[in-house]
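The structure is given below, and queries will be raised subsequently.
With one protein chain withheld, the remaining protein chains of the complex are depicted in position.
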Amino acid sequence: MTNELPAIGSTTWVVADGYIPPHSTGPAPEMTSHDSVCILNAGPQPAEVDIFVFFTDRDPSGPFTLRIEGRRAHHQRLNDLGQPHAVSPGRDYSLVLRSNVPIVVQHTRLDSRQESNALMSTIAYPVQ
Amino acid sequence: MTNELPAIGSTTWVVADGYIPPHSTGPAPEMTSHDSVCILNAGPQPAEVDIFVFFTDRDPSGPFTLRIEGRRAHHQRLNDLGQPHAVSPGRDYSLVLRSNVPIVVQHTRLDSRQESNALMSTIAYPVQ
Amino acid sequence: MTNELPAIGSTTWVVADGYIPPHSTGPAPEMTSHDSVCILNAGPQPAEVDIFVFFTDRDPSGPFTLRIEGRRAHHQRLNDLGQPHAVSPGRDYSLVLRSNVPIVVQHTRLDSRQESNALMSTIAYPVQ
Partner (left out) sequence: MTNELPAIGSTTWVVADGYIPPHSTGPAPEMTSHDSVCILNAGPQPAEVDIFVFFTDRDPSGPFTLRIEGRRAHHQRLNDLGQPHAVSPGRDYSLVLRSNVPIVVQHTRLDSRQESNALMSTIAYPVQ
């Protein structure tokens, strides 16, 4: 029955509060402080997702491109985007994601700078 | 007066960031790490809610079906969905929920891997 | 210049994940575990806000009515709603809020059951 599900969501999404906490407590990689974009490509076609990174004091970089197969979830740590870093820990940024097919994007941060980790999450902003 | 409230919400919702933290600190079940979908069926008719689970590396599973009576709230831990597990702890996933009547869905995680628990929550993405 | 701002938002809002953690760590009332609806009435007219509380196993209760003057914020702990409790700590619930004028509603929980408090927040679901 899951084969009947159509593509769902928007083709452009924004994450305004990007930040990778620069310290961590606990075993890596599980408890490493990170910022993630969690993406669902519910439809049958592969998604090509371009990620643009905006900064406070210089021109944006990107796009960094992800390929997500049809009917797949993909959770991407921003820590792991680009070579070696699209975004440096400890610096403010924002993201724009653009896909060739509709996707859904949720933004989540794990912050383990202090002894017990904190979490935050929000649906990203879908452009209509 | 609550009998006058109509059905509210959307019939399709998405949670992109699914994850059940694989460890816990504190007494079960209250402080057990979990991922939940919290659902309101405000209208008078029962809701049949199909939950589809998407993974990063294999085909989606489901639907897993919940029945929620009219004018009732239902908070469902994903930990408890399916036999024995619809989703294994420690693995990324996404969810699509489809209902025969309008509902509202909020996604919440409790993570007690470290000594003091973390929480995160967001309204799910409503398909219009 | 703030006198020029119009009423903003929706007249019906939903919070699906209601829960008051039943224990607390730290000084009351500041660090007492609580669930809150934070409301902005940006326009010039007073808002009469009816709050309906939905449960998992019995009929909804309410409405509980708040009056919020024009151009005022109001943060309401659910702990303090009703006589003596509209909602008991440790039990799942959902909320529907209805106002005679447009308002904006955000849902926030502070959970201090364990030693360092957790927070979660989301924009509520606006009915259009």
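Read from first to last, the chains carry the letters A, B and C; within each, the first residue is number 1.
Everything that follows uses one rule, which is that a residue touches a chain if its C-beta (ideal position, glycine included) is under 8 Å from a C-beta of that chain, and two chains touch if they have at least 3 such contacts.
On a predicted model such as this, the values are computed, not experimentally measured, just so you know.
Per the touch definition above, the residue from C:Ser33, C:Ser94 or C:Asn117 contacting the chain not shown is C:Asn117.
Within the complete assembly, residues 114-116, 118-120, 122 of chain B touch the chain that is not shown.
One chain is missing from the display, and on chain A it is touched by residues 12, 14-19, 50, 52, 54-57, 59-63, 92-94, 96, 107, 109, 111, 113-125, 127. Against the chain not displayed here, chain C makes contact via residues 1-2, 5, 8-9, 25-26, 30-31, 36, 38-40, 42, 71-75, 104-106, 108, 110, 112, 115-123, 126.
FYI, only the chains that are shown with their structure count from here on.
Touching two or more other chains at once are residues 115-116, 118-120, 122 of chain A.
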